[in-house]
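To start, the structure under review is shown below, and the notes come after it.
Every protein chain of the complex appears in place save one, which is left out.
Let's turn to chain A:
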Amino acid sequence: MDTVTILLSSFILSVTGLLVFIWSLRHRLFDSSSAAANVIFSPGEVGHGEEPAATPQQRAGLAQPVPGEARREPDAAEQAALEQELAERVQADRSSAFVTFVFLACSVVWLLVATAAGLTSSIKLHEPDWLVQYPWLTFGRIRTIHLNAVAYGWAPMAALGIAIWLLPRLLKTNLVGGRFAIFGAMLWNAGLIAGLGCIAAGISDGMEWLEIPWQVDVLLVAGGALVGLPLVYTLQSRKVHHLYVSIWYMGAALFWFPILFLIGNLPAVHFGVQQAAMNWWFGHNVLGLFYTPMAVASVYYFLPKIIGRPVQSYNLSLLGFWTLAFFYGQVGGHHLIGGPVPGWLITLSIVQSVMMVIPVISFSINQHMTMRGHFSKLLHSPTLRFIVLGGMMYTLSSIQGSIEALRSVNTVAHFTHFTVAHAHLGLYGFFSMVMFGAIYFVMPRVMAWEWPYPKLIAWHFWLVVLGFSIYFVGLTIGGWLQGLAMLDAARPFMESVEVTIPWLKSRSVGGAIMTIGHLVFAWHFTAMALRYGPRRVGAALLHTGGGSAAPSSNLAEA
């Protein structure tokens, strides 16, 4: 097939498809924009934020009016409707509480496993004779355990837990079929434990992101499908007219991921260089079509919810969604720039990587415009800090990714630690930060209990911000120097190794600080689950308008 024809036709197809979708949604787009953005608020609720993780002092701070805020006290009819809706929301929260708790608890355990494996691998890169007696601790295996524990443990467990909690709220109904999700989580975790065991024992499919043997992947696929069922059932029993923007992202991601995972793991179909193309189609789409939309969906819910203000522009979020769907899927080939794959594939991926600027900018503008005038709320809301910082890191990492895909930049950055730093900016700086914030928001509702030691939330935040800054800045510099050294034929290869050593050490320091942050988080999570700590004002209440009575424990309802 002719290269130019393929490139042109796929590009024209993309753009045509995009236009068709925008056109088909257009007539509903303009008349319903504010109604659709308001769907997460009950009548009279706008102007009253919800922040379950805040202390009474922080809550008072949050309640201070900011200039230009559209807040008014609801009249009697609205007040009655509000009471009714809040009672329903409590009911919705209760229906998802146990399932959410199971997923989030698993995510915290996998976070600790992944952190330990990651820190060990980091230290091994500058202490190569440390812990070399045991095969499972060799760098090539423990590093892979780190990646898989993040990619299939922490990240999906947290994202699915948040999704299961959000869906009933967004659809104003109860979670239907939660038992399937519990069973799915059991299968998934069993598969992951088996998969990590295989990697530790040296049984691997041999491709990055797809190491878990396909025989074990069957468990993950079955588990994932079972988790999907309640989402479908809940969607069917929805009581809202508008599907809020978070639903698009989560709904699409939950259908994209199984397809990606299935095609990626088909045995005996892919071969040679074609397999490499498939490998990076998968590797990048797990980030772009699963983790990213799940975290973006969370930002689109929690950010407006906490500050009590609807998303600024519904149209922008629509544009952002469809452009992400179109462009992100085709960017994976930029991992093979300079490699032995067809040239058109590389060019296509570079073009689409640069096109990713559109969804990212539309998200960023939307977030900034929504936050405008409300930035003071960051001082008072521990959750908002994580979410807003995470959103900013999304912008940064995506723009960095677009630039990194350019051939001239890629020539230096490819094959170096620069790429590792970039990957962590996306999956940690953006995704994990948003998930931390979401968990801090959700858990008081799930447990009907306040966070016992609010100061620990601040400790967690500042520890991971400090640790990750050291990690990212150091590794970025080190990786770039490594790339420059490798491109200079006059310098021996070993110089490209030596130049990274101080930066690899700084990465371990940053990683150790992040580890302490994660331990604080996990301990706090456990303390809350076990109801340790001083009881502050009792079980977390909805503090909007009239206080609806919250149940003493949501878990018993499952």
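Just so we're on the same page, contacts are C-beta pairs under 8 Å (C-beta built on N, C-alpha and C of every residue); 3 or more make two chains touch, one makes a residue touch a chain; residues count from 1.
As a convention for this text, contacts and distances are computed from a predicted model.
Colleague: Leaving aside the chains you can see, what is the UniProt protein name of the one that's missing? Options: "Anion-transporting ATPase", "Cytochrome-c oxidase", "Putative aldouronate transport system permease protein" or "FecR family protein".
Modeller: Going by UniProt, the chain not displayed is called "Cytochrome-c oxidase".
Colleague: Of the residues A:51, A:205 or A:404, I need the one that contacts the missing chain.
Modeller: A:205
Colleague: Hey, which of A:138, A:174, A:215 or A:395 is the one touching the hidden chain?
Modeller: Going through A:138, A:174, A:215 or A:395 one by one, A:138 is the residue touching the chain not shown.
Colleague: Counting contacts across the full complex, list the positions on chain A that touch the omitted chain.
Modeller: So the residues of chain A touching the unseen chain are 1, 3, 6, 10, 13-14, 17, 21, 24-25, 28, 36, 124-126, 128-129, 132-135, 138-141, 143-144, 202-208, 235, 241-243, 247-248, 251-252, 255-256, 259-260, 263, 270-281, 285, 289, 318, 322, 325-326, 328-330, 332-333, 335-336, 338-346, 348-349, 407, 411, 414-417, 419-420, 486-489, 493-494, 496-498, 501, 504.
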